[in-house]
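Every protein chain but one is kept in place in this view of the complex.
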Amino acid sequence: MLQLDFHPTGRHFLQIPGPSPVPDRILRAMSLPTIDHRGPEFGALGRKVLGEIGQIFKTRQPVVIYPASGTGAWEAALTNVMSPGDHVLMYETGHFASLWIKMATRLGLQPEVMAYEGIDKHLPHAPSWRRGVQADMIEARLRKDTERRIKAVCVVHNETSTGVTSDIAAVRKAIDAAGHPALLMVDSISGLGCANLEHDAWGIDVTVSGSQKGLMLPPGISFNAVSQKAIEVSKTARLPKAFWAWDEIIEVNKSGYWPYTPNTNLLYGLSEALDMILGQGLDVVFARHQRWAAGVRAAVNAWGLPIQCADASVYSPVLTGVIMPEGVDADAVRKLIYERFDLSLGQGLGKLRGRMFRLGHLGDSNDLTLVAMVAGVEMGLKLSGVALEGSGVEAIMGHFADNPSQAVGQIDESRLRVA
Amino acid sequence: MLQLDFHPTGRHFLQIPGPSPVPDRILRAMSLPTIDHRGPEFGALGRKVLGEIGQIFKTRQPVVIYPASGTGAWEAALTNVMSPGDHVLMYETGHFASLWIKMATRLGLQPEVMAYEGIDKHLPHAPSWRRGVQADMIEARLRKDTERRIKAVCVVHNETSTGVTSDIAAVRKAIDAAGHPALLMVDSISGLGCANLEHDAWGIDVTVSGSQKGLMLPPGISFNAVSQKAIEVSKTARLPKAFWAWDEIIEVNKSGYWPYTPNTNLLYGLSEALDMILGQGLDVVFARHQRWAAGVRAAVNAWGLPIQCADASVYSPVLTGVIMPEGVDADAVRKLIYERFDLSLGQGLGKLRGRMFRLGHLGDSNDLTLVAMVAGVEMGLKLSGVALEGSGVEAIMGHFADNPSQAVGQIDESRLRVA
Amino acid sequence: MLQLDFHPTGRHFLQIPGPSPVPDRILRAMSLPTIDHRGPEFGALGRKVLGEIGQIFKTRQPVVIYPASGTGAWEAALTNVMSPGDHVLMYETGHFASLWIKMATRLGLQPEVMAYEGIDKHLPHAPSWRRGVQADMIEARLRKDTERRIKAVCVVHNETSTGVTSDIAAVRKAIDAAGHPALLMVDSISGLGCANLEHDAWGIDVTVSGSQKGLMLPPGISFNAVSQKAIEVSKTARLPKAFWAWDEIIEVNKSGYWPYTPNTNLLYGLSEALDMILGQGLDVVFARHQRWAAGVRAAVNAWGLPIQCADASVYSPVLTGVIMPEGVDADAVRKLIYERFDLSLGQGLGKLRGRMFRLGHLGDSNDLTLVAMVAGVEMGLKLSGVALEGSGVEAIMGHFADNPSQAVGQIDESRLRVA
Partner (left out) sequence: MLQLDFHPTGRHFLQIPGPSPVPDRILRAMSLPTIDHRGPEFGALGRKVLGEIGQIFKTRQPVVIYPASGTGAWEAALTNVMSPGDHVLMYETGHFASLWIKMATRLGLQPEVMAYEGIDKHLPHAPSWRRGVQADMIEARLRKDTERRIKAVCVVHNETSTGVTSDIAAVRKAIDAAGHPALLMVDSISGLGCANLEHDAWGIDVTVSGSQKGLMLPPGISFNAVSQKAIEVSKTARLPKAFWAWDEIIEVNKSGYWPYTPNTNLLYGLSEALDMILGQGLDVVFARHQRWAAGVRAAVNAWGLPIQCADASVYSPVLTGVIMPEGVDADAVRKLIYERFDLSLGQGLGKLRGRMFRLGHLGDSNDLTLVAMVAGVEMGLKLSGVALEGSGVEAIMGHFADNPSQAVGQIDESRLRVA
C-alpha cells in the first residue's frame, strides 16, 4: 500500500497555496464506492451538487462542473466564447495570468497583454506582479477600441503566484464606463471559497475555478460559471469545442447527470465540501481567511521581510508571498524547511523563481497550524542565515490571541442526534 | 456525511460495464492526504506511475495521463494529430464509436463512417452493433483512397455498448496491406487491463483509455499512448490544442511532474492499481476475465436469450449484452432488478435503448459476485414475465465449478512480513 | 500496508455467524481520529450511545458497555452477582452454553448443568444441541430447590453454535411459576439486534451481549444490561470484581464518561450502528433476518440435508446449521469452499466438530449476498461429492422473489439535503 510521506513521524504541514490541506471528512467521503453514473443515486447526488454550487459563486446562472483539473476550465472558458484570431485583453498580474495568456496564444487567439509598469525596488523586473489589476488602464484601453475588436477582458481574481486579490467589481465598472461589449472573464481558481466573489452582482461572464483551493478538495474538478450573455456568444463562437462545450453539459445537467462519465468520487467530496462551507456560511469562511492572513502578515512584518503584494488594499486572504533578501535562494530555504520541519511552502514561479516563497493559509487549517507554519519558516530562515528583525511567531501568536475567531470550539451535541 | 446507497442493507452489486467495482484497496489509497504536486513525494509518485503504466499498454513509448475523464482523451487524440477539415475513417461498432464520430464532427473534422450492413434477425436496425470491425472493409476503402485524404482510421477495441472486442491487429494488417499512411487510432477505454492490447506490437498510433474500467479506478483519469509517428504528425497538426497538447506534458513528465495540476488522489489509486495488476501479471488478469465472461455467456445461453455480440470470435471478456424479447422493456427490467435486488446493470444505449441490457464482468469481482449477478437478473426476468428456457444460475455455477481459476485462495503469509 | 485477503480479486463473502460483515459506513466511522476520552467531544459521544443503547435491549435500566470482547461480558455478569461456591442452574443448548458453564466452574461457582436428553437420529451424542431451552425442566428443577440454593438460571438466547433461538419469556414464566428468587441471566451475544429481545418485559436480570453480531461492529465491545434486582444482589456478592464492577461504571457513565479508558473508536462504530438500526426500526431489522433465514432454510431443505435445529418453533433468524451426511468431513467442505469461492462459513464447534457447518445470515448482507452464499455452498458440496436432492439456489431465489422485502430500494433524496 502506498506510503508517501518521506518523514518518519507526524503529519505533513501542507502550507502551499493549494492544493490546500483536505479535511479528513472530505477524504473519507471520497472513499465511498463508485456508483453507476446513470443510476438513481447518482442523479440525486448530481442534483444536490448542481443545486448548491451556485451559492458558492453567488450566481443563479449555470455552473458547469468539469471532470478535469483547473487548467482545463481555462481552456473551456476560451473555447466556448472565442473564434480563431479573436482579440482578448489580458491583464498580467503574475505567473498564472501569464500562463492563461500563453494558452490563449496556443488556441489561436490574439491576446493583448496589459501590465502595471511602475518602479519596484525589490522586484524591478516584475512590478506588475506585486499589484492588482489597474482597472483604469483597462477602461482607457477599451475606450480606444472603437472598432470593438476586443472580445473579452481576462483577469485573475486571486493571483496564486503572488498573493494579490484584484478588485473585480472595479473591472466591471471600467468596462461599463467605456461602454464596451467585451465579455468579462475571471480566473478565481484560488479565490473561490476563500475571498468574496460575486459572479452575478459583479457582472462576470465566465468565472473559472477549481476544486483544490477554497473548496478544500483534491485537484480534478473544475468550473465555469457562465452568464446568459456568455451562453449567447457561445452559440456562434467558432473555436472547436466538444469535451468543454457548455451546451450539452448544461442540457444534461438539468436532470442531475452528465453527457459523459463524471468524476464521481470527487463529486462525493464536493458534496461534503458544500455541506461544510454552506453549513458555516460564506461570510464566516471569508472572515476566517482574513483573520489568518492578517496573522501571517504580522509575522512577515515582524521579520522585516517584504511581502510580495505591495498594495495593502489587495492583500490576499489565501496566501502571502515573502520576498527573500538579495542573494538568498528561496528554494534552498524551502528545501531545508521541508526536510527539517516536514513543511511544504509554495515556490516562486516564473519571474519570481528563487526570489520568494509563498505561505498558504487556506483549507483545513486552524490557528495552531499557522503558528506552526510560521515557526517552521522562522527556524528555516535562521538556519539559512537570513537576518530577521524580530519574532514572527510572537507576532502571529499576539494577533491570534488578541483577535478571537468568531467560531471557537462550540459544543453542539445535537449534531450527534439520536437516529 | 454522504450516504448514497438507497437500499437499507448490504453492499450494492455494481455490474455495469464500468465504472467497475473499485477494490477497497484502491479507495483506501485514494484517501491519503493530498500532497504538494511540486514536491519530492509527488515526483517519486509521478516517476513510479509513469514508469509502470507502459506495461499495461504494452508500449515503450510515452503514455500521457490526463487529469480528465475518458471523453477528454478522445478529444486529446484527435486534437493532437488532426487539422481542420481532415478526413478520418471511423468504424461504427456501437454507441461509443458513434459518439467519437460525433465528436470528430464537432471538432471540424470530416469523418467517413463505415459500418457492417448485413442482415440481423434480432436487431435489424443495428446489424453493425452486433459485430466487430470488418478489417477487409477498411482495407478496401483505403485502397481506393489514392489521394491519401484519409488521415486516420479510428476504431473501438472493446465496444462498451455492445460487448464486442474487435481484432485490432487485423486492422493494422489491413492498413499495411493497403500501403496507406493513415494513423491507427484505437479507443480501448474499456478494453485496457481486461482484454489483451498491444500498443507497440499492433502498430497503434494513439491508444485512448480511461481509469474506470480494467484499471478499477473511479473515473477522472484518462490516457493517450502515442507512437513516434503520431508525435511527428502532432508537430504540424493544426487543430488548436493546449490542455491536451502532448508536447508539454511529455517534456515535463520526464521528471515525474505535470505542467499543470495533476489529479493527485487518483494517481494514488493508479499506483495501487498498477501494484495489483502487474503484481498478478496481465496474463492472469486476462484469463480471469475470459473465464468470467464464459460463465456469464453460459447463463445467457441457458436462458435462451440472444447475446448482443453475434460473432463468437469477438465476444468481449468485459461485458455481455443480452437482447430482450420483442415487447419487453429492458429498462423496466433493470429498474425492477435495481429496486428489488440492489443490482445495477448497464442500460441499452443509443439504437439499443430499451432493447437490451449489459452485464459487466470486470473490476473487483469474483465467482460468487457474478453468480449473484446472474441470480439477480434471473429473478428479475422471471418477475418481469420473460420466459426463460432454463436456469442461468445453474449454468454459470456449472461453468465455474468445472473450470477452476488459476489463482484460488492461496495462503501467502510472507505478505505480512515482519517489518 | 496490511493486505489480508488471500484471494486475488473481489470481496470476501464472510458468512459466518459473527463477526458479521461490517457495513463500510461503520468501518469509516471507526477510522475517525481518536479523541481525548476526558474531553467534551467524548462526553457528547458517551451520552449519545449510553442514551440510545437501551432501545436495542428494550430496557430503561442501565446497560454497561465494556471495552472488552464478549467473553468478558460473561465474566462480568457472573462476577458482579455471584459469591464463591454459589450454585447456578445452566442450560446446555450448545457449545457457547458449555463454554459459559466452563467459565462458571473456573470462577469457583457450582454450575448445575441441565440438557435435553431425548433421542436424536442425526446427532445421537448431542440431542440437546438441536433444541431450545426446555422451560418446563427448569421449572421442575426450581420447584425442588426448596432451600433456594440456586442463585441464578443461565440460558443462551440465540445459540451461535447451533442456530437455535430459545424462548426466554418462557424461562421467565417458569421461574415465576416456581416462585423462585433466582436471577435470570441471558446470553444474547448473537441474538441482540437480529432476534427480538426484551430485557425489561421478559424480566431478565442480566443480558450479556457483544458488538460483532447484530450490531454489525468488529469485536471488542461487550454489554451487560442489568436489572435493579441484579444491582441489589451485586452489592453483597463476593466474587472479586474490579474491571467488571458495575458500580463504578454506572456511576461515571451518568456524565457520559468511563472510569477507565474506553474503546473510543469502537464507540464511534457503535454510534453509527445505533443510527442505522434505530433509524430503520428494530421491527424492520428483525423481519429482515426472519426473511433471510427462511430463504436459507428453503435452500437447505431443497438439498435434503438436515438443519441442525430440530424444532421449527425455535429456528434462529441469525444462522442456520447444516448437518453433513455421515462420512463427510464438514471442515474439508468448508476449506474447499473457502479456497475456491472466497466464502467463509462457520465451523462445527465442540461436539459438532466436522459434523456440520453454519451459515450466517446477519450483518451487512442482502438477498444477493445470501444467494451467492447458497451458490458457493452448493458448488462446494457437489465438488465434495455430497449428493443433493435438489437445487438450493433455486429454492432461495424462489423464496426471495416470492416474498419481497418491506424495504426495497427507495429513493430518498432528502438524505442528501443542503447543509
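The first chain written gets the first letter, and so on, giving A, B and C; residue counts start at 1 in each chain.
Simple rule for what comes next: contacts are C-beta pairs under 8 Å (C-beta built on N, C-alpha and C of every residue); 3 or more make two chains touch, one makes a residue touch a chain.
Keep in mind it's a predicted model, so treat the numbers as computed, not measured.
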Option from C:G54, C:P67 or C:G354 whose C-beta touches the chain left out: C:P67
Among A:A140, A:A201, A:V284 or A:L388, the residue in touch with the chain that has been omitted: A:V284
Hidden partner chain, touching residue among A:R60, A:K235 or A:K382: A:K382
Where the unshown chain meets chain A, residue by residue: 1-4, 6-11, 13, 23-25, 28, 280, 284, 288, 338-343, 364-369, 371-373, 375-376, 378-379, 382-383, 391, 393-394, 397, 400-401, 404-405, 407-412, 415-416
Footprint left on chain C by the chain that the document does not show: 1-2, 4-6, 11-12, 14, 16, 19, 21-22, 25, 27-41, 44-45, 66-72, 74-75, 79, 84, 103, 106-108, 210, 212, 218-220, 239-243, 245, 260-266, 268, 271-272, 338, 344, 347
Residue numbers in chain B that touch the chain omitted from display: 1-3, 24, 28, 31-33, 40-41, 44-45, 47-48, 51-52, 271, 274-279, 409, 411, 413, 416, 418-419
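The rule we apply is simple: only the chains that are shown with their structure count from here on.
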Interface with the most contact pairs, given as the two chains involved: A-B
Numbering shared by both copies at the chain C-chain B contact, with half separating same from different: same
Central chain (distance from its CA mean to the mean of all protein CA atoms): B
Distance from chain B to chain A - Cα centre to Cα centre, in angstrom: 35
Distance from chain C to chain A - Cα centre to Cα centre, in angstrom: 54
Averaged-CA centre spacing for the pair chain C and chain B, given as whole angstrom: 45
Of all residues in chain B, the ones touching two or more other chains: 1-2, 4, 6, 11, 25, 28, 338
